[in-house]
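Of the protein chains in this complex, one is absent; all others appear in place.
The first chain written gets the first letter, and so on, giving A and B; residue counts start at 1 in each chain.
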Amino acid sequence: MFADDETRSTFPGLLSDLQAALDRIRAGIAKFSIEGKIGLFGLCIFVVMALFAPMISGHPPDEITGDSLERPGAEHILGTDELGMDIWAQICYGARMSLLIGLVVASVAGFGGGAIGILAAYRGGLADQILMRVIDVTMALPSLPLLIVISAFMGPSIANVIFILILFGWARPARIARSQTLSVKTHAYIVAARNYGAGSWYLLRRHIFPEVLPILFVLVIGITSHAIVAEAGLAFLGLGDPTSKSWGMMLNYATSFRSIYFTPYWQWWLIPPLVALIALLLCLAFIGRDLERVLDPKLRARRGAE
Amino acid sequence: MRDNRAIISRFLLTLMILLAINFFLPRMMPGDPFSLTSSDVQGEDIVIMTEAQRAYYMEYYGLDRPLHEQFIIYLKNLAGGDLGKSISNKMAVGDMIRIHLPWTILIVFGATVISTIVGVLLGTLSARNQKKGVDRFMMAGLIAFAEIPSFLLGLILLLIFVVQLRLFPIAGAVTPFADYGSVWSMAGDVAYHAVLPVLTLSLTQLTGVYLLTRNTLITVTTKDYIRTARAKGLGERVVWTRHALRNALLPVVTRTGFMIGALMGGSVLVETVFSYPGLGMTLRSAVIARDYPLIQGILLVIAVSILICNLAVDLIYKRLDPRVVI
Partner (left out) sequence: MTILTIDDLRCHYSTDGSVVKAVDGISFGLEEGEIVGLIGESGSGKTTIALSIMGLLPESARQSGEISYRGIDLSALPEDEMNTFRWTDIAIVFQNSLEVLNPVMRIGVQVCEPMIRRKGMGSGEAEARCAELFEMVGLDPIWMDAYPHQLSGGMRQRVLLAMALSCDPKVLILDEVTSALDAFTRKEIRDLLLDLQRTRGYSMITISHDIAFVSSMASRMMVLYAGRVVEVGPTRDVITAPRHPYTRGLVNSTPDIFVYKDMWGIPGDASGGNGDAGCLFRARCTQAIDDCRRSLPELTACGNGWKVACHRGGIAGLMTARGLTFSYTLPDRRSLVAVDGVDLEVQEGEVLAIVGQTGSGKSTLAHILAGVLHPERGEVHFMNGAVHGGKAGHRFGGIQIVFQDPFSSISNRFTVLDAVREPLDINGIGDRNERLDMVRDALDLVRLPSSDLFLAKYCGELSGGQRQRVALARAMVMRPKLLIADEITSALDVSTAANVLRLLKGLQNRRGFAMIYISHDLTLTLKIADRIAVMNAGKIVEVGNAHDVMLTPNDDYTRRLVGSRIGLCCHEHHTEVA
């Protein structure tokens, strides 16, 4: 019964705190620089492309709808690949794939890792010690070579790629959330609140989450970029899911095509996924930089010290 | 001393985990790693194994024995420098690595030197002209570079300098079947082929070094000890070189160490872009051919060299910065 009361009284509390955090982010966005706004605008375009891919692509991405290696024209605005599939459709569906991977990896690794870090720092003790060792080792492991080898062994599938990226991605947010929580914990206002009878849940949601969340948001954007790059890199090496349409796979197919550089095909086969990837990454970088600058000017220094 | 021990024990722990991953990965796969070769549907590059080969690998990995014995065999083989035999071209993995590793070391080393030197120079220039035109221009330009992943940057450079301008060779580390008149012409040819991979790798690391140098220098110049040095009437040049740069370079040294690790990893993709015959390219062909012994061997070499670089940084930093408790 007591537990019920607790949940009832604190759950809306958490929502309102989350709301407050989101409001801070929204207020932050209002203070974005030109680059930040460009980034946000660009990201919105990619999101629209991903959401409405079937409607705007014109052709299905995985069916032969034209001749092999058609030049861009009225029917296929970006031309076709060697199998005669529409490039523009592949770009649209590729946005879906990149954003999906970025979103899943970043939210699971970022927020999950963050939660682990907060809890470990909050509880302290042996669990925290063990976690620190695990984080140390995970961060010391060279991620890219391991990514390549693990995906080589586990077989090419999107789920595997996401799983591996999460496996290597959670350590950094966990570490930063942990150190941030530890520094919040040393403040006298935590001691004071405890003295007033505040429970763990109250302390976490009133004092710790608001301090750590903005940093996690910035990290999540970084992880998103990283995940998109990693997926594209793996696909480029031939370790992507052959049944999926991703920009990395397009790059892989295009560069594996013999003598692509001695023909004009690269102009419409290689350039579009290249440009799309760079544009998306730059947008995310702009947003991340501005978010970091706006949310907390001290944040950079803290991360530097970390 | 105690700290050193902590660093080394972390290194050993990480190394063990790496070895364990390397050991268990092939064994976690459904069936055994060698049945896959005959039933795999993907691609035409797959080499179908003969029964004799199959028997060799079963023997080499001791796959018919209990797991702990397998692990001991694995460690024993490693200790003896035996990484097994490549499936695709029947060479010993160790030999293949010996052939390809120098090329990777060449471009990684080149990129490390170039990005460190250029980054420090540009960073110093930027810091001394803080908030002026030069500084702002460099900040904007270099930060954009930092956000483009290495293999995309490589592709762009390839399209511009090779495909459009035809300034550099499209593949390889040397001109095939070339007859060099002297050591110098050979060195020239090697350098010529290495330009683009080195440039790509350098550009990806340059921004980091540049920003680090610039920001540390700017912080350092506001420190009290710089004022103390000025008060002593030592002159601008001495103040900058003896007092400011010396402090500012500490983090750069660390960065350089970690950079070697990052470049070893990044070279896999960049070598692929430029078909540069280093370890990365070899890894890629091994991946395509599902040449597991080769993949594992290369992974081990790359990962261990990254770990050693990080270890070296941790140990060296303690000697460079007297503030770190010894």
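Assume a contact is a pair of C-beta atoms (placed from the backbone, for glycine too) under 8 Å apart; a residue touches a chain by one contact, two chains touch by 3 or more.
Model, not experiment: these values are computed from the prediction.
S.K.: Considering the entire complex, write down the shown chains that touch the omitted one.
M.R.: Answer for the hidden chain's contacts among shown chains: B.
S.K.: Among B:10, B:214, B:243 or B:290, which one touches the chain that has been omitted from the display?
M.R.: B:243
S.K.: Which of B:89, B:129, B:185 or B:228 sits in contact with the chain that's absent?
M.R.: Touches the omitted chain: B:228.
S.K.: In the full complex, which bits of chain B touch the chain not displayed? Write them out.
M.R.: Touching the missing chain: residues 223-225, 227-236, 238, 242-243, 246-247, 250, 320-323.
In this text, only the chains that are shown with their structure count from here on.
S.K.: Determine the centre-to-centre distance between chain A and chain B, using the mean Cα coordinates as centres, and give it in whole Å.
M.R.: The computed centroid separation for chain A versus chain B comes out at 24 Å.
S.K.: Show which residues of chain B lie in contact with chain A when the two form their complex.
M.R.: Within the complex, chain B touches chain A at residues 10-11, 13-14, 17-18, 21-22, 25-26, 28-29, 33, 42, 144, 147-149, 151-152, 155-156, 158-159, 162-163, 170, 261, 264-266, 268-269, 272-273, 283-284, 287-288, 290, 292, 295-296, 298-299, 302-303, 306-307, 310.
S.K.: Show which residues of chain A lie in contact with chain B when the two form their complex.
M.R.: It is residues 133, 136-137, 140-146, 148-150, 152-154, 156, 225, 229, 232-233, 236-239, 242, 251, 255, 261, 266, 270-271, 274, 277-278, 281-282, 285 of chain A that touch chain B.
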